[in-house]
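For this view, one protein chain was removed and the others were kept in their places.
On to subunit A.
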Amino acid sequence: MNRITVTAAAAFAMVANAAFAETEITWWHAMGGALGDTVNQIAADFNASQGEYKITPVFKGTYEETLTAGIAAFRAGEQPNILQVFDAGAATVIGAKGATIPVQDLLTDNGLTFDINDYISGVRYFYADSEDKMIGMPFNSSSPIMYYNVDALEKAGVTPPKTWEEFQSVTAPALKKAGYTALSQSHLPWIFTENFFSRHNLPFATNNNGYDGTDTKILVNSPEIKAHFKAVTEWQKDGYFEWFGTGWGDNQAPFEQGKVAIWLGSSGSFGGLMKKDLPFEFSATYLPYWEAVTKEPTQTFIGGASLFAMAGKSAEENKATAEFFRFLTSAEVQYYWHKSTGYVPVTEAAYELAKKDGHYDRFPAAEVGIKQLSLPGGKNTKGYRMGFYVQIRDVMNREYGRILTGETDVETAFKTIEDEANKLLARFGKTQS
């Protein structure tokens, strides 16, 4: 009986396939674990929603591995239709004109509407070119936010700090007295560097933060960020701050164990933290800023990654990719993605849907990322565009680690980062000619 059903189903499937001749496309991504399950679910929903196209998501490892795999495949002419590329790889893939089809062109060429203003302001231009044309489709967008242990802060009798001044003079000493390490963070280049510049609306690089050319120089060696890192080393000495290495999880674990009261992580970490059923109540709020630097703090950048439509595919396949992007950015799918992972919804419509559905009444902390991305913007909050940026981040991580283990001092480290980053930028400039 069972066998007959299966055979019949298989026969039907074959007939169905033959009848519709589905266009098949592939999607290489870096979403492992629970995130990967959500990605697969979205793909399955897309396939079930219509009969013309079929998308197959393939997990390719870390962000770096996925980008490298995509590049190698492109060079061999075997690229997927959609490649997920993370923030630090944006310059590499956007710089390679002809490797991708700008998502804006892809959508309009296939008769779909595109209006950049449908997207929430924080995600609009990060993956755009200097003329504000959207090249990559923002997908898993997150922003660094401040998580805090509600019980710990209550015990210490403090509220989450709005500014770093408040943190060092009020919050941290009280938390220390209550037996906590006040602060840890999970990504120094992302949280304490890139978003430091965005939060304070400071220029991160010349050439309009790298968007307008490839002869860019990094402006990381600036007094504001050096003052910040000097303060961080002071906090470390005073026992207000602890650094657990370059690994993301090593810095998150002490927060989960209740040893560290405040942890700076990704808004995309929210879903994971909820599932962990922590022994204390946690919440989240905006990333603090230095009042000494600005009285009007601005929005942060998006982190995470975006989806690029690879060039060199047939018109039917491109049509399928465009249809999938339309599906992916629909309010319902974005809301589903937002709800299950904690990544922000990339469109205003999805954000409205989440509000209407009462998601933020149930989980106020889930709204922090998107609210922070929707704060007033400035000249320097669009994003940054620097080549070989993965290596520049590695240099930052190395030097920051040396600062925090006492191997070097802030001045020397920032000089080294500036020199090495500028060398890498010059090298990248040469590859683009």
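Definition applied: a contact is a pair of C-beta atoms (placed from the backbone, for glycine too) under 8 Å apart; a residue touches a chain by one contact, two chains touch by 3 or more; residues count from 1.
We take it that contacts and distances are computed from a predicted model.
Asks: Which of "Electron transfer flavoprotein small subunit", "Acyl-CoA dehydrogenase", "Thiol:disulfide interchange protein" or "sn-glycerol-3-phosphate transport system permease protein UgpA" is the UniProt protein name of the chain not shown?
Replies: Of the names offered in "Electron transfer flavoprotein small subunit", "Acyl-CoA dehydrogenase", "Thiol:disulfide interchange protein" or "sn-glycerol-3-phosphate transport system permease protein UgpA", the absent chain's UniProt record gives "sn-glycerol-3-phosphate transport system permease protein UgpA".
Asks: Looking at the whole complex, which of A:Asn40, A:Ser121, A:Ser374 or A:Asn397 touches the chain that is not displayed?
Replies: Considering the complete complex, A:Asn397 is the one touching the chain left out.
Asks: If the hidden chain were put back, which of A:Phe74, A:Phe270, A:Tyr343 or A:Tyr384 would touch it?
Replies: Counting the whole complex, the residue in contact with the absent chain is A:Phe74.
Asks: From the listed residues A:Thr108, A:Gln257 or A:Ser314, report the one that touches the chain absent from this view.
Replies: In the complete complex, the chain left out is touched by residue A:Gln257.
Asks: Even though one chain is hidden, which residues of subunit A still touch it in the full complex?
Replies: 62, 64-65, 67-68, 71, 74-75, 92-93, 95-99, 243-248, 250, 253-254, 257, 388, 390-391, 394, 397-402, 404-405, 407, 420, 423-424, 427, 430-433
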